[in-house]
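Missing here: one protein chain of the complex. Every other protein chain is in place.
== subunit A ==
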Amino acid sequence: MAVAGGGGGAAAGRAYSFKVVLLGEGCVGKTSLVLRYCENKFNDKHITTLQASFLTKKLNIGGKRVNLAIWDTAGQERFHALGPIYYRDSNGAILVYDITDEDSFQKVKNWVKELRKMLGNEICLCIVGNKIDLEKERHVSIQEAESYAESVGAKHYHTSAKQNKGIEELFLDLCKRMIETAQVDERAKGNGSSQPGAARRGVQIIDDEPQGQSGGGGCCSSG
């Protein structure tokens, strides 16, 4: 069950549930990247029955419990049009390119545009240059990639799935950013500017506190 665990009080004991989509062209190594991340040294049975397509991870960041659901998407051009149904309601997106493949970086740019258009600024974007073990064959300059990321409000990371470099940091940082975004969201809601559109978003914080049952009013008015 993916529902966020209930918590008692106001600030403590909550679990955040975040959905993260993984985007990237065919051979950039996104599958290896998530497999690396989720094959945990304390528990190597982390890989679900859906293998690398859908992975989950539980984290504890500064006392905050986080359930991460990582959704892989198909990188082939012919499935591109199906993207929106995967990334709706995502809290974060990891856009992977191969540093030796200029083309894969262009693809990332297209996805960024699309994500910003569909999901606005609420989604935390990570642009990831993978395969830094092949530094000698680099075709995407670090500076270009980093300044592009900055220009679109994304963060840039360097990883090597092969050598297991930079991956923990990437996910940890993303989680922290998603928590921040969720907290800003909560505060905004607390101020009474709750948007009805937020009800179907991925983050659900469920309190055990008794609360009014909507629909109850309609029920009782017939008396």
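Here, a residue touches a chain if its C-beta (ideal position, glycine included) is under 8 Å from a C-beta of that chain, and two chains touch if they have at least 3 such contacts; residues count from 1.
Here, contacts and distances are computed from a predicted model.
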Chain not present in the shown complex, as UniProt names it (candidates "Replication factor C subunit 2", "Geranylgeranyl transferase type-2 subunit beta", "Rab GTPase-activating protein 22" or "VPS9 domain containing 1"): "VPS9 domain containing 1"
Touching the absent chain when the full complex is considered, from A:Y86, A:W111 or A:F171: A:Y86
Subunit A, residues in touch with the chain not shown (by the definition above): 1-3, 6, 17, 19, 22, 26, 30-31, 34-35, 39, 44, 47-54, 56, 69, 71-82, 85-86, 89, 196-197, 199-200, 202, 204, 206-208, 210-223
